[in-house]
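This view holds just a subset of the chains, kept in their places.
A and B label the chains in the order they appear, each numbered from 1.
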Amino acid sequence: MRYHSDPAERLNKKQIAKYATKFLKNNSIINLGIGIPSLCAQYITDPTILLHAENGVYGFNKFANEKNINPDYMDAGGNFLETNKNMVFFDSVESFNLIRGGHIDTTILGAFQVSKNGDIANWMIPKRGIGSIGGAMDLCANTKNVIVTMEHTTKLNEPKIVEKCEFPLTAVNCVNKIVTDVGVFEINYNSIILKECAPGWDVLSIQNITGVKVKCDKKIVFMDIDNV
Amino acid sequence: MIGGFGGSGGQPTRLMLALSKKKLKGLTIIGNVAGISETTGYGWPKNIKPVDQGIFFRTGIADKIICSFPVPASQNPKSPIENFWHNNKNSVEIIPQGTLIEKIRCAGAGIPAFYTSTGVGTIIENNKETKFINNKKYILEYALSADYALIRASVADENGNLQFRGTSRAFNPAMATAAKITIVEVDEIVKAGSLDPNNIHTLGIHVNRIIKRRKNDIYP
C-alpha cells in the first residue's frame, strides 16, 4: 500500500501484527482485539505468553482446523479454537474480573482514532450512529499496557493520530503504544513519540500524515520487520 | 435474558426458537453479542444456518434490547437489530461487556450497585453518578435482573446442578442467578450425585426448569 506522496511502501496488516508481538513480554497474559490484533496470535512463539479471550478462556494459541471445529471452544472474535494442555475455561464474570482487576498485562486493539493524551476511539463511526462496545471499554480502561495496531491513516489518507478524538471515545488516557503501517509510537506525558520508522520512511513523511506534532528520540531506528 | 456469549456455543438455540414462535409482545431481551451471527456467521459452523437474538426483532415480539455487541463491524448488509434501531433509537441499550456481566452478577448476589472505571470519560458516563476513590474516577452502575433467563448447559443432574463445557459457560451461570425463573436447555440429564460436587458451575437452587435436547439436534 502506497499513497502518491509516500516515500516508501506502508506495511501490510500481517506485518503490523507481527511487529506488535515484539513488544510482548514473556510470562504475560495478552488480550487481542478483532481485526489486525487477532493476526498477532500466529506470530507469538513464546510459550509463556498466554492469550486471553473475553468469553472465558486463556492459554489458547491456535485456531481449529475447519474440519474439526467445536462450538464449545471459541474466542471472543467468534473463531473456533484448537485445545491444548495450558488452556483454562471460566465464565464471563471471572473473565472480566481478570480484565477489570488488572490481571491482563497487555491488550492489543484496533482504533479509528488515537489522541496524543492516549484517548482511544474504536467502537462507533458517528455517521453510522450505532456500534458495538463489547469488551473494548473494559480492556482499555483497566489494562496496564494498551497497544494500538492500526493503519496510520484512513483510506482518504487522513490522520488517525489526532489532537483530540472526534469519534465517540472507548477510554481516556490509556494508550501506551501505537504500531502502524509507517511507524512505532509511544505516548508519554501528552506527547506522541516516534520510536521507529517503517523501512524507507522518515520523520517528515510521517509528520505529514499525523494529526499532532510528532516528537522524536535522538536517533530514529528503522523497524526491523524481518526479525521480530 | 438469553445466555451464552454470542455464536452457537452456549446459546439456548432451541429455547430461543420456541420463544420466537410464542404470541408475545413487548419483550425486553438481555444478551451479550446479539443478532450478528445471521449476517456474519459469527461463532457458527459454516455448514449451519445461524440463529441469533435478531429473531426476536424480526418477528416483532421484542421491543427493547440491552447488550454489549448488537451490530457487526461491517455496515452492510444491515442486521435485524440495526434495522430495529433505526426506528427505535432509545430501545437499544449498549453496555460495556464487563459492566453488563457484573450488573447481572450483582442482581443475583444482592449487590444493588457497584463502582467501575470502565466507561469513564465516554458516553457511558453520561447522566451517571461518579465518585473519586483513591484519586481515580469511577462510575456507579446498578444491578440488572430479569423475569426469565433462558440458558444452555452441557449437563444437568436431577437436582438442577449444571456443568458447562469450554467457552460455552460465558453469561449462563450469572444469568441463572439473576432471573426469577431460569430455564435451561441441556444435552444430558444425569442422576443426583453423579457430577463432582466440587465442580458444579451453576447450583441447582437457581434452576427452575430443564429441557433436554434431542440427540443429534441440527443446531450445535
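Quick notes on this structure:
FYI, a residue touches a chain if its C-beta (ideal position, glycine included) is under 8 Å from a C-beta of that chain, and two chains touch if they have at least 3 such contacts.
Computed from a predicted structure; not experimentally measured.
Written as a formula over the displayed labels, the whole complex reads A x2, B x2.
We adopt the following convention: only the chains that are shown with their structure count from here on.
Once the centre of each chain is set as its mean CA position, chain A and chain B turn out to be 27 Å apart. Of all residues in chain A, only 34-35, 53-57, 66, 69-76, 78, 80-81, 83, 89-93, 95-96, 99-100, 119, 125, 128-138, 141-142, 168-173 touch chain B in the complex they form. Residues 5-10, 32-33, 36-37, 40-46, 68-73, 75, 82, 85, 89, 92, 94-99, 101-102, 105, 116-124, 154, 164-174, 201, 220 of chain B are the ones touching chain A in the complex.
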